[in-house]
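What follows is a single structure, written as structure tokens, with notes after it.
Just one protein chain is left out here, and the rest sit where they should.
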Amino acid sequence: MSALTDGDAYRGQALGEIHEAALALPNDGKVADYIPALATVDKARCGIAFATLDGEVHAAGDADIAFSIQSISKVFGLVLAMQRMGDGLWERVGMEPSGLPFNSIVQLEWEHGIPRNPFINAGAILVADTLVSHFSSSRLAFRSFVRRLAGSERCDVNDVVLASETRHGSRNAALAHLMKSFGNIEAEVEDVLAHYFFQCSLEMSCRELASSLLFLANRGVHPISDEHVITPRDAHRVNAILSTSGMYDQSGQFAFSVGLPAKSGVGGGIVAVVPGQGVISAWSPALNQHGNSTRALSMITGLAGRLGLSIF
Amino acid sequence: MSALTDGDAYRGQALGEIHEAALALPNDGKVADYIPALATVDKARCGIAFATLDGEVHAAGDADIAFSIQSISKVFGLVLAMQRMGDGLWERVGMEPSGLPFNSIVQLEWEHGIPRNPFINAGAILVADTLVSHFSSSRLAFRSFVRRLAGSERCDVNDVVLASETRHGSRNAALAHLMKSFGNIEAEVEDVLAHYFFQCSLEMSCRELASSLLFLANRGVHPISDEHVITPRDAHRVNAILSTSGMYDQSGQFAFSVGLPAKSGVGGGIVAVVPGQGVISAWSPALNQHGNSTRALSMITGLAGRLGLSIF
Amino acid sequence: MSALTDGDAYRGQALGEIHEAALALPNDGKVADYIPALATVDKARCGIAFATLDGEVHAAGDADIAFSIQSISKVFGLVLAMQRMGDGLWERVGMEPSGLPFNSIVQLEWEHGIPRNPFINAGAILVADTLVSHFSSSRLAFRSFVRRLAGSERCDVNDVVLASETRHGSRNAALAHLMKSFGNIEAEVEDVLAHYFFQCSLEMSCRELASSLLFLANRGVHPISDEHVITPRDAHRVNAILSTSGMYDQSGQFAFSVGLPAKSGVGGGIVAVVPGQGVISAWSPALNQHGNSTRALSMITGLAGRLGLSIF
Partner (left out) sequence: MSALTDGDAYRGQALGEIHEAALALPNDGKVADYIPALATVDKARCGIAFATLDGEVHAAGDADIAFSIQSISKVFGLVLAMQRMGDGLWERVGMEPSGLPFNSIVQLEWEHGIPRNPFINAGAILVADTLVSHFSSSRLAFRSFVRRLAGSERCDVNDVVLASETRHGSRNAALAHLMKSFGNIEAEVEDVLAHYFFQCSLEMSCRELASSLLFLANRGVHPISDEHVITPRDAHRVNAILSTSGMYDQSGQFAFSVGLPAKSGVGGGIVAVVPGQGVISAWSPALNQHGNSTRALSMITGLAGRLGLSIF
């Protein structure tokens, strides 16, 4: 029996036990309700998947149920924009941690319409603007990109969530109009928001998410399709921004206690990149006060600790 | 000839060439002058050292000249406080990136006297308060700690710099009094500032700095003395905070372009931890607009790129 | 010859001399250009009118040329809303000075979508929302109200300015969407902004403006039509808010140096209420860095000083 198989077996067992432990935790967080359609999700759902560079996917619990990826879509958006725009992107969006809640408009005004980084809402809307301006249909292009990475045609938008996002999108509209007033949005605000709400409303499973982002753990090359998604340098850069800014205003604490580049969404999902090894994705809908899934956080923290995955 | 020796030889050669390249750069930054005593340093100085876990130290240029470590002292202060206070420390100081310049008083007021992290000035003053309260002579304890880690009795305070810090310390006094008003400073403000200015005024060389911090690249154990300085978990934590918050408001950009936990000081020094390999320290007095040494930044960026040191 | 006639003669002479003096000043301010249509106005225009409670209007210079009233329309909007909404209005907008530039979005977020006062942009947009919700056609109602007060059917919107306002209204759109996200806008944002841009695009002359606002100097009763526009208490209240917040971030300085309730607009107009005596209106397009007309400011300051009009 090879060491690799041993490692695989150990990972699989660890995943199962950590999933068990998470189910035993009190599930007292709150399902996101700022968008009514999100509040209807079953709070008891809980799944985890760990896709490794050798093509294996270890999974436990509800790892095949598709959920609303929400802000995790910002990672796909950024990568797609980096592919197409090159370094010009970084003149319109920063790469520094924000130090303020993820949808704060204050900092955007202070910094004259340049969002701090691509993972706060303003930054992701800015990225959406570049996609809308670049593609004839940015929404179709985005969905194709995600499906290709995930190796699954199943990934699609939830129309009820999309309608709900649009109806309750006033704060994002405020961010977009403010950037427009500073000249940092090129397309029509309505089109940019339509794209942004579309990508937030995509649904994917833990297994699909973990597989789709493997290129970030492999210097930009997707290990299954061998597609060169981005350069090694850009893969490092995405991981760097995920490390400082991927977990809302709990990013520092996550680096402190887990030590992996990661991104969370208010749908309850979290993805974490383990450079050189693979990608973990966990999901459970109930959120803590920072907007991060309580149980997904607990599972990833547990797994990283047990397998010694910290990059630091 | 072993692979290790080869690696060593390669490192040494890389270091020399990168140092040459830095000397060829225009040296148009500005030496720190907010403290008059710092402004007298020779702007042409430039050195770099890379201490590895096997005990080797590769060096080029002015690697043995002692300079004012300034904010790099915050790393030693944090480690000493973690040793003595345990997790109670994190109730009085946060671990999130600040998103604002390093000595901003605004955020401190918003967050009711709890500094964002131990590497902004307010956070380091808070850490100084815990040291002053813990040790009968926190200044002597601090200096002994640094000397032991560096394996050198030479490390000492520059009295001219210390006097200058004290005379021009109004902003730090404002931060300390504001924390005191929120009940987050225990000792007398005068004593806390005296300690803080003392540690900022210490002088060390690149070689001494790199050697002294090797335990951060070695899971908390100093590889030369075998001293268990902090736990592996705490070593990860220090590196995590260095990654998100060590380079003032250029921390995100440094993670993006270099990808190493690092700390800079306005004396022109930078230290960068390479987990599992060693510690780099570079120094050159002229600073960019973020307060980071232009040439030290350039040398570390070059070395990390050439040797593929990014943790991401 | 009665004292009153003497007073009138003196006022008329003072007005003429002060107008002369203003023309002799260097006219080096900048005509508003954030809306392109405003930038085409002749910078050399300069007029002043002083309407008194006895029905006289003293005038000098271009006092009969209609100009874009811009933010002066906020006074009419507030009065119309006070008429219709009663004290309920003050649950949705504050009455405190803002301490920040007139279109700042920062304070609006801090204070959860409740604008500081009705004379900053956010506050005037909030007032517009109440009018849109109250009237079947708030724009016609607004124009009728202004025409009746001015005793002139001439007052109308400049369509070029209106189109320009709408095209360059991103920042106001951001303010409106942000208030909507806090639940403090009832109507559709598009309708609210359409009303707001409409009222800003109205054109009136100094003579018309001064006459129309006489009720504020007369405890709520218009002295010419005898219409009870608002209660004495509400007239005091409007004057109070004008005193603390009517001149953008120069309000304190205007109280300090002139001492009259006043409102300015970026079209170059200023109106000032002299309780118990009348209303002054001055106009000249070039603005200082606070967005107030340099020459209008100079004429009103001169007149108030010469006639001893300060309320303090």
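By letter and in written order, the chains are A, B and C; residue numbering begins at 1 in each of them.
We adopt the following convention: a contact is a pair of C-beta atoms (placed from the backbone, for glycine too) under 8 Å apart; a residue touches a chain by one contact, two chains touch by 3 or more.
Nothing here was measured: the structure is a model prediction, and the numbers come from that model.
Considering the full assembly, with which of the depicted chains is the omitted chain in contact?
Looking at the complete complex, the unshown chain comes into contact with B, C.
Any idea which of C:86, C:99, C:151 or C:183 touches the chain not displayed?
Counting the whole complex, the residue in contact with the absent chain is C:99.
Among B:39, B:141 or B:173, single out the residue that touches the unshown chain.
Within the whole complex, the residue contacting the unshown chain is B:173.
Touching the hidden chain in the complete assembly: which of C:51, C:108, C:241 or C:300 does that?
That would be C:241, which touches the missing chain.
In the complete complex, which positions of subunit B touch the hidden chain?
104-106, 109-110, 170-171, 173-178, 180-181, 189
Residues on subunit C that touch the omitted chain in the whole complex?
Subunit C touches the chain not shown through residues 94-100, 107, 116-117, 235-237, 239-241, 243-245, 249-253, 255-257, 259, 261, 275, 310-312.
Everything below uses one rule, namely that only the chains that are shown with their structure count from here on.
Just say which it is for the chain contacts: an open line, a closed ring, a star, complete, or other.
Shape of the chain contacts: a line, open at both ends.
Count the C-beta pairs in contact for every pair of chains, then give the pair with the highest total.
The chain pair with the largest number of C-beta contacts is A-B.
Taking mean CA positions as centres, which chain lies farthest from subunit C?
B
Chain with the smallest distance from its CA centroid to the overall CA centroid?
A
Where the CA atoms of subunit A average out and where those of subunit B average out, how many Å apart are those spots?
32
Using mean C-alpha positions as chain centres, tell me how far subunit B is from subunit C in Å, no decimals.
56
Which integer distance in Å separates the CA centroid of subunit A from that of subunit C?
Taking the mean C-alpha position of each chain, the two centres sit 49 Å apart.
List, in ascending order, every residue of subunit B touching at least 2 other chains.
Answer for subunit B, listing residues that touch two or more other chains: there are none.
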